[in-house]
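Reading through the structure tokens given below for one structure.
Note that one protein chain of the assembly has been removed; the remaining protein chains are unaltered in position.
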Amino acid sequence: MTRKKRIAAIAAVGASALLLAACGSSSGNSTPSSGSSQGASGATGSAEVFSWWTSGSENAALQSLFDATKTAYPNLTLVNAAVAGGAGTNAQQVLATRLAGGDIPETWQTHPGGALGDYVKQGVVEDVTSLYTQNGWDKAVPKSLLDTITYDGKIYAVLTGVHRGNVWWYNKKVVDGAGVTVPANMTFAEFEGIAKQLQAKNITPLCLGDKDIWTAAMVVEETIVGEVGADGWKGLMDGSLKWSDPKVVQAISDAYTSLGWAQKDHKSQDWTGAVASLAQGKCAFNVMGDWAYGELVVKQKLVDGTDFGYTFLGDPNTFVTVSDAFVEGKGSKNPAGAIAFMSTIMDKTAQVNFAKLKGSSPFRTDVDPSSLGAYQQVAAKTLSSGVLVASLVHGQALVPAADSQAFADATTLLEAKGDAAAFAKAMDTAFATNK
Amino acid sequence: MTDTLVAPSRSRFRKPKSTMSHEVHHQAFGKKSRRFQMALLVILVPVMMVPLYVMISAAFKTSANADVSTMWQLPNPISLDGITAAWKALSPNFVNSFEMVIPAVVLSCLIGSFNGYLLSKWRFRYDNVIFTLMLVGMFIPYQSVLIPVVKFLQLVGLYGTIPGLVFTHVVYGIPITTLIFRNYYTATIPTALVEAAAIDGAGVLRTFWSIILPLSAPGFVVAGIFQFTNIWNDFLFGIVVIPNPKMQPVTAALNNLSGTQTVDWNIVMAGALIAAVPTLVAYLTLGRYYVQGLTSGSVK
Partner (left out) sequence: MATPVSELDVGRTAAPARKRPKPRKHVPRGLLWLLPSFLIVCVFVYVFIGYTVAVSISSNWRAAKPDLTPTDPWYANYQTLANSGRFQADVRNNLVFAFFFLILAVLAGFLFAVLVHNALRARGFFRSVFMLPYALSFIVTGVVWRWLFNPEAGLNLILANSGLSAAYERVTGSPLQPDWTSSPAVVGDLSGMLNKVIPGGDFIQVQLGIPLALMAVVLAAAWQLMGFSMAMFLAGLSSVPNEILEAAQLDGATGLRYYRSIVIPLMKPFAVTVVVILTHVAFKMFDLIYAMSGSGIGFATDMPGIFVYETIYKALQPNIGAAAAIVMLFMVCVVVVPYLVRTGRRDAHD
């Protein structure tokens, strides 16, 4: 055989191997959506819902939305494309390739604030202001929350529910057993006093699970919010208040003190482990958003009021928001499907059902919360009547996502070195450079 | 390398009884040393298995018991919840993984062995540079090449398909399989062998097919083990190249077992064990081929 023929033969063999692999596998389609775009009420075909809610209560809550959509739009099939991990970072990784490649999902999960702003800048999400005005949603939700999903006067997302970030949970039995009284809300000085009393009885004051640094960052953030107040926090976010302001530095330093009260194995635990430690009475307090409520009640089977309680640092009416948003992808195959799903999210019944399963407060403040648990009713009330500030740790604030990352990195260094001034300096630099 | 295969006849010495390589090694040691080696092996087994014990016992516990605080305790009661839930979540994706892994491993090992043979036996000017270039590029973190890869696959219509994933794994497997085989052939196949074949008139391909391949078994074992493990456990390309969850490999389903809220560790651990079974079977199957090639006696 001549050399050329040999080369051709090899190429043929190689190609047929690949072909065999192709034929052997089921014919793969990239995305299954093939929908037509009629009005949302007659939405048909399929639509892809891209999220990171893959297990447990999150998945149950997502399924409730799927079921509600199925009831309202029987001809629409929703495809659940979820990727877990990294609190959405894995999903972000996949989404980036899809956006770059033009394979846009109908709707996907994101956070209001920096992450949403990034999508708006890239021009990959649709303006849904008309949905709000047509359905009157803009009157049914807290204005300050609406602002976090509004850019240039246009609204770009719907929220599934709102969690509260700044809650100090505590094990009632442990605390009562030590003869300590916990007020309904406390100053840091009071908290420090409580901690010292607990330490005198050999009780670890703080349950912390910061293998993922965001839990420690939450301690820092909620302490700052508690000490400088809602206005102070808003000032920090919009740049009118500098992080190196003495009040803020003091709060950072106090947060560092709190971190020092953590149990020995905090670096090997994730947040669920810390909640478990709280439930088992190994430590007294846990600073966590109210997604911990579901963990305490459902997984650890504790009773609100008997086994555990909660309090707040600073003004109890200051509500740090942590919420999840869904957007309408621009250039997807079935925009009507996306609109259908988003409309379902905002449906009053769906909102309440979602809240029941996820443990968050409904985004709409005009729903009837009486079927929700006791804690949730209180939270929902604070949501509608309190002062709302967006969490930086969870990327909810209207600042670039890089600032949230800077906050997390600064917390890592704070934990190791305890230098509050350096923390403040790093944050001022970050806010100045990241635009 | 060594051309010392032309060993003089040693008939005046007592020849070792067997010709199995491990038996030859074995005879280099006295009895006491051999017993010590065996004892060491036996001790090492439980030491190495400590993390596995934790994993297996967690897999058979109930969700409430599968926790860090009870990690050392035996499952009590023994529960199959983890295994059943994990199997339910993972089984639809097993087929995808198999359809992806087998062609990918076979193709990348074949290509790697051919390249390794070329680089070790058909030397040319600057071949070392070319080899280094092929090898070094793969050190780039794959996170940075995700988008170009997806764009390319979309261009050729392979995006979202299993052949597309196979193609990706084959391409990124070429450098390492080439490395494995090149060093393997340099160490074990004497150049004289190929020279002899060339003198007999065999060309590049023919020599590869009839002489090199039959002697490559241990090389294929190592390359096969590496590629199978790598490709089976790959997560990044699996979720990026194939966005449809139903077509994704098993690693994507395994990852989805742990969400951001409550994690059932018994299910996660059981899932990891189930997902590891095919790889282990691959090791068992390939391990049989740790047989020395037919070098001895084939060179006159």
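Chains here go by letter, A and B, matching the order in which they are written, and residues are numbered from 1 within each.
Just so we're on the same page, a residue touches a chain if its C-beta (ideal position, glycine included) is under 8 Å from a C-beta of that chain, and two chains touch if they have at least 3 such contacts.
It should be emphasised that the depicted structure is a prediction, and the values quoted were computed from it without experimental measurement.
Asks: From the list B:Met100, B:Ile174, B:Ile211 or B:Ile242, which touches the chain that is not on show?
Replies: Considering the complete complex, B:Ile174 is the one touching the chain left out.
Asks: If I consider the whole complex, including the chain that's not displayed, which of A:Asn166, A:Thr223 or A:Gln269 touches that chain?
Replies: Of all options in A:Asn166, A:Thr223 or A:Gln269, contact with the hidden chain holds for A:Gln269.
Asks: Taking the full complex into account, what residues of subunit A touch the chain not shown?
Replies: With respect to the unshown chain, the touching residues of subunit A are 86, 89-90, 92-93, 96-97, 99-100, 114-115, 118, 121-124, 211-213, 264-269, 400-402, 404-406, 409, 412-413, 415-417.
Asks: For subunit B, enumerate the residues touching the unshown chain of the complex.
Replies: Those residues of subunit B that touch the unshown chain are 1-2, 4-5, 7, 10, 13, 15-16, 19, 21-30, 33-34, 37-38, 40-41, 44-45, 48-52, 54-55, 68-69, 71-72, 111, 114-115, 118-125, 127-128, 130-145, 147-149, 152, 171-172, 174-176, 178-180, 183-184, 186-188, 191, 194-195, 198-199, 201, 203-204, 218-219, 221-222, 225-226, 229, 233, 235, 251, 254-255, 265, 268-269, 271-273, 275-276, 279-280, 283-284, 287, 290-293, 295-296.
Definition applied: only the chains that are shown with their structure count from here on.
Asks: Report the inter-centroid distance (CA atoms only) between subunit A and subunit B in whole Å.
Replies: The separation of the two C-alpha centroids amounts to 39 Å.
Asks: Along subunit A, where are the residues that touch subunit B in the complex?
Replies: Interface residues on subunit A, with respect to subunit B: 3, 6, 10, 14, 17-18, 20-22, 24-32, 52-59, 79-85, 87-88, 90, 93-94, 96-98, 100-103, 105, 268-269, 272-273, 276, 280, 291, 294-295, 298-299.
Asks: Could you please specify the touching residues of subunit B with respect to subunit A in the complex?
Replies: Its residues touching subunit A are 67-69, 96, 99, 103, 106-107, 143, 146-147, 150-151, 154, 159-164, 166-167, 203, 205, 236, 239-240, 242-245, 247, 252, 255-264.
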